[in-house]
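With one protein chain held back, the other chains of the complex are shown just where they sit.
Right, chain A next:
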Amino acid sequence: MEESSGSMRSSKQREEMKKVREKTARKRSKEEEEEQDQDQDQDQIFNFNNKPAEEEEEDEDLSDSEDSVYSGLEDSGSDSEDDEDEEEALDAAADDDEEEEKEEQAQRTEERRRKEGGVTDGKEEQKKDEYEHDSSDEEDIRNTVGNIPMEWYRDFPHIGYDLDGKKIYKPIRNKDELDDFLDKMENPDYWRTVHDKQTGSDIILSDDQVELVNRLQRGQFGDVNFNEYQPSVEFFSKDVMIHPVTNRPADKRSFIPSLIEKEKVSKLVHAIKMGWIKPRRVEDDSRGRYYDLWSTEDSSILAKHKMHLPAPKIPLPGHQESYNPPPEYLFTDEERALWEQQDPSDRKLPFVPVRFSSLRQVPAFPRFIHERFERCLDLYLCPRQRKMRVNVNPEDLIPKLPKPKDLQPFPTTQSLVYQGHSGLVRSISVSPSGQWLASGSDDGSVRFWEVRSSRCMKTVQVGGAVKSVAWNPNPSVCLLAVALDSVVLLLSPSLADRQVVSASERLLSGQDEVEPAEGAGPVTWGEAEGEELNQGIRLRIQHPKAVHQVVWHTKGDYLASVMPDHSSHLQVFIHQVSRRRSQNPFRRNKGLVQCVSFHPVRPYFFVATQRSVRIYNLVKQEMTKKLQANSKWISSMAVHPGGDHVICGSYDCRLSWFDLDLSTKPYKMLRHHKKAVRGVAYHRVYPLFASASDDGSVIICHGTVYNDLLQNPLIVPVKVLRGHVITHDLGVLDVTFHPTQPWIFSSGADATIRLFT
């Protein structure tokens, strides 16, 4: 280290040559350093000691080969070991020029010669020579201004001062551009002419000088004779020399093992023992870098991860992704606008189909990397789920039902329209013989039609909107019950044999004497008089509230009327016509009664409230069953002629079929209608039932009831009948079957009655 620093100091004032030398020296010194760190101290000492020792050594070892080595080094100047010599020289002169160098060399040889003569002598000699070779004199001192910018003298006639302090004047004739140019053209030495600013004169360089400039420009040494590739001399070699390099006795520590080293080694040993330092890993290339992973089939791994779901593949592109799609796949303006408006997640296509006329026009897809990245994210972030895709043929879902054709007869076509009413027809009823049809309308009239001819035989003005009409089911009498406001009228339309008419008259006027016994009840019976009598009205049964429905018992003697009211228990009355008696069967209010019906055979009474149907045994005076309709609001009810089945229509579009033997829940719920069901009816003979709804349709269903208790009834819709016009959101209001034929009558809000056969 010290060596190199020493050389550094010296080189500051030296020329390039020295630098190269230094480099090699430094390199070498580094090597030495690495090889023998510990000898550093010694070296230093050795170096310091070197100075005084050197001359003596030289004196002593003249015969030795070392001398020649030194001299060689001296010539080349490539060794740093002779720093001392140079330092000496430095004292004498800091040389800048090769000339100087030569001189120096000459001087040295001189010196050596002198040294040979005597040491003390040589030193004195040196002192004498000191100023002769002062290189600071070397600079041009004709002008004494020093190293200043010469333009300071631009405006002066002189250019500086000579050694005697006199002005040096500028050359008389300054060259102008033209002269310069002419000079350039004519003067063969122009290229080697240099302007000296200091003296203001032109100097023509000699050949040697030009050569020197060229060499320097090429990066070569200025000295022609200098060999830069001299063989270097190994200062420390593998050869063991006989003599030590220094005279200094070896240290004690060089004989005993180093503690520091021991510590270091023990640390390493400990680390290896503890496994902190591992031996260099050896690559396991037993199977080679590339090998066939699947060369041996191993099924045991298969079972390990059974639940793994493979990721779904990317859907394959369709025609619209083509660079040249068929024209129909391109977006129209509206589609494009829609696409742009939509949220990216809602879009059907993630891109806009574009058409390019040739392949070279296709640009890069800007979102390509994005899409790939999203796919990657999907692959490892998306929860996967096995989705069971229903692969069902929709045709298989449709239930296999018997063909309607096989279930004939049932009404299929509209054959007659009964027109005449001016208001919506609320209720219709067919006479037990099937010849007559009675209808009650909101226009305040009851009309009697002949079924086959659609002729209106009779019109009775009752003076109020008719809510319900009911023909007495007993074929031996001809009576009609009409409900309007709070009155139930009994009409004898006299549209039958004389016998029948008289029988009905007799029935009405039979028990006069019983009536006064009743006296003051909520219901009063009154005979019709005058005009009314002429029209056929026989009896008026005055109720406390508005009557909504009247129903006959099958025998024709009993009549039930309904007055829906939330607050009172007087909602249903049962009247006996022959004895002109009325009674209220219920003591308590169990909900808003919608409609009632008699059991066709047994003494049962059906009462439909909003959500349920209650069945009462009239003989035992108790409730036998309560049917849950599962609908919001029952609108109508019909009892099967067998008496074991009930259907209920409701305002929430449903039709529920109850099998009384089966359960209190509906056996079937039919949601055929789009709107509220207004009326339902059973056919008395054929296994048919019908429902009428506000959507203007009447749906006929086939409903076979088997005697076998184990077999459930078969329900098949067979026909949808349309014809009624919807007016004021009301369609068909009432529906009833012909007693003997498979015909059906329906009355609608369009003031007509229609017959479908």
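Here is the rule we use: a residue touches a chain if its C-beta (ideal position, glycine included) is under 8 Å from a C-beta of that chain, and two chains touch if they have at least 3 such contacts; residues count from 1.
The working rule: contacts and distances are computed from a predicted model.
Taken from the listed names "Large ribosomal subunit protein uL22m", "Neuronal-specific septin-3", "Pescadillo homolog" or "Integrator complex subunit 9", the protein name that UniProt assigns to the chain not shown is "Pescadillo homolog". When the whole complex is considered, the residue among A:144, A:193 or A:324 that touches the unshown chain is A:324.
Within the whole complex, the absent chain has one touching residue among A:398, A:619 or A:710, and that is A:398.
Considering the whole complex, the residue from A:148, A:182, A:203 or A:277 that touches the absent chain is A:277.
Residues of chain A that touch the chain left out of view are 277-278, 280-281, 290, 292-294, 297-299, 301-302, 304-305, 307-308, 310-311, 313-314, 316-319, 321-329, 332, 351, 353-354, 356-360, 362-366, 368-373, 375-377, 379-385, 390, 392, 394, 397-401, 403-405, 670-672, 699, 715-720.
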